[in-house]
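Apart from one protein chain that is not included, each protein chain of the complex appears where it belongs.
Showing subunit A:
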Amino acid sequence: MAALSIRALSKRYANLEVLKGIDLDIESGEFTVLVGPSGCGKSTLLNIVAGLDRASDGTIEIGGRIVNDVPPKDRDIAMVFQSYALYPSMTVRQNITFGMECRHVPKAEQEKAVANVAKLLQIEPLLGRKPSQLSGGQRQRVAMGRALVRDPLLFLFDEPLSNLDAKLRVEMRMEIKRLHQRIGATIVYVTHDQVEAMTMATRIAVMHQGEVQQFADPDTVYRYPANLFVARFMGSPPMNTMRARLEAENGGPVVVIGAGRPDEVRLRLRGYDAAAPFVGREVVLGIRPECIAEGSRVFAGDAPIIVNAPVEMVEPTGAETIVLLRLGGEPAMARITPDIRPTPGASAAFALDTRRICLFDPETERLIA
């Protein structure tokens, strides 16, 4: 059953179009992440789903019921906010029961529900405290408790981790994922952090300028980004993209970076039949930094493709070394093993994994193959 269906949804403020015809179908039990840069419309979309904002056009269905005119409290949803939005004058217990109190749930039932949720989130010792006496991580837990206690059809998360420090964020990320696996809830989660999207989602909707650019599972989004925006947004460091020329050689496509230059790079492609119409034309080549490695690396399968390229800068991160180099004159980043540190200014050998190259149409910016 579709837990949430969004059809042709748009939102206009005066002459600003924030959402331009969104269509999304989210299955029950899915963890969907809406990700995009700030101003892409993802939070507006979430607010419209929650009923805190109205759509200009289109419909929203939650659990098979059109809810456009249903107030937030009757939509069978719960929401976790970026600032946690805990009620400052109430204790943790009162924060969690406030919703039930509004819905006139009997006291005994409230007690039971609080006890369950507190146990699940391990916040039992905090129940008597005020939000101001809690740490960031504890507040986060209480905010989730307030949502969980409702046992809704749909959980909405609005950038819930962006107020936490880096270490806690990673912990809470895992905790939310574990929670999802345990209770099998349907979650719509908004973030601008592509790492959160990749690590938690069962499906990612990448948004940009009020449109869904791609809606697919994380591997597909990463491996086959629908267009240049998705390619550059997902992944850190981002995918290298550069102008290149597609040529035919011995009946197969060859992509040439810096064609005509003395240091041009020619890469033979296999399995890129969809690129055939672009032979003889300009394309945009995309290659992830992890597909460029030190010359001794062997990528599974084929004989390695080795390129000598000038190194411009080296950034050791500890876990790996990031190298800024030039391929056929175009700047590119490579991720190589941490103990190899090429000398900036000199040339070094790099192995390329050509099986995972993406080709984009330079005009439409869409993925060709």
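In this text, a residue touches a chain if its C-beta (ideal position, glycine included) is under 8 Å from a C-beta of that chain, and two chains touch if they have at least 3 such contacts; residues count from 1.
Everything that follows uses one rule, which is that contacts and distances are computed from a predicted model.
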| item | value |
| --- | --- |
| Listed names "Thioredoxin family protein", "RNA polymerase subunit sigma-54", "Dihydroorotase" or "Sugar ABC transporter permease", matching UniProt entry of the absent chain | "Sugar ABC transporter permease" |
| Sole residue of A:Ala85, A:Val195 or A:Val254 that reaches the chain not shown, by the stated touch rule | A:Ala85 |
| Residue of A:Leu4, A:Leu19, A:Val33 or A:Ala50 touching the missing chain in the full complex | A:Ala50 |
| Among A:Gly21, A:Gly58 or A:Pro72, the residue in touch with the chain that has been omitted | A:Pro72 |
| Interface with the undisplayed chain - residues on subunit A | 47, 50-52, 71-73, 77-79, 81-83, 85, 87-90, 98-99, 102-103, 132, 146 |
